[in-house]
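Sharing a structure here in structure tokens format.
Omission of a single protein chain aside, the complex is shown with its protein chains in their original locations.
And now, chain A:
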Amino acid sequence: MQNTSPLNTASMSVSENETLIELKNINKWFGGFHALKDISLTVNKGERIVLCGPSGSGKSTLIRCINHLEAIKDGTITVAGKEMANDAKSIDSIRREVGMVFQSFNLFPHLKIIDNCSLALRRVKGMQRDEAEVIARKYLDRVHILEQADKYPAQLSGGQQQRVAIARALCMEPKVMLFDEPTSALDPEMVKEVLDTMIGLAQDGMTMICVTHEMGFARKVANRVLFMADGQVLEEAAPDEFFSAPKHERAKAFLGEILAHN
């Protein structure tokens, strides 16, 4: 797919001492089901984390806690110095710092591409339409899809829709981007355009947490790979180390399956 040599641009340096996200002893229950078991994780500014593991292991749940799409039972979540409380004000202020891209794109079908991107700028940041559209166009251009600005989502291919979804999140100028299997719903020929967009973001220094099984992407972009199973992080390693010599039995089995399918 893409070449797998790690990126080594100077701009990709990680500030070791600037913590952007801190999860401390997170526990999440769905009724009687313990979905996240005492997870702690620190992400520094500029870091790119890849989260992988079998289906149902809690990857989506974990990243969805970061912007409070899921509420946690106990533990603390701090994003850009703000600790999450259970009130709308605190949740809103954290959501301003966090962009999210979903597996199923979730573009708004009744809005043109440009309006998909400018809606939140107008509603959340209170911008005028023309001011918002300037920003929307800037990010649509950045994901190389500006020429589709006046179309509706259904008129775009899956890969194009996902790039619009990335632009829509970037418009809010978040400090961190969360990706939940952004290429899993795509036809194979469209995976590359989305991964290339994400690689571009990484090169520009964006802090990212990506749930993905794209190992080429992980090798090229990630600082750390986290392997999850049964609501726990079982292994955490640099990508080369993780892919060539996984330590945990579950990780070995998982990688075996992924390789068998590629």
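Heads up, the rule we're going with is that a residue touches a chain if its C-beta (ideal position, glycine included) is under 8 Å from a C-beta of that chain, and two chains touch if they have at least 3 such contacts; residues count from 1.
By definition in this document, contacts and distances are computed from a predicted model.
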- Query: The chain dropped from view, which UniProt name applies: "ABC transporter permease", "Spermidine/putrescine import ATP-binding protein PotA", "FAD-dependent oxidoreductase" or "4Fe-4S ferredoxin-type domain-containing protein"?
  - Reply: "ABC transporter permease"
- Residue among A:Glu18, A:Asp74 or A:Asp92 touching the omitted chain: A:Asp92
- Cross-chain touch to the chain not pictured, restricted to A:Ala35, A:Cys65, A:Val79 or A:Met100, is A:Met100
- Looking at A:Gln155, A:Ser184, A:Gln203 or A:Ser244, which makes contact with the chain not pictured? A:Gln155
- Task: Over the whole complex, note the residues of chain A touching the chain we left out.
- Result: 67, 69, 88, 92, 95-96, 98-100, 102, 104, 106-110, 119-120, 123-124, 152, 154-155, 165, 168-169, 172
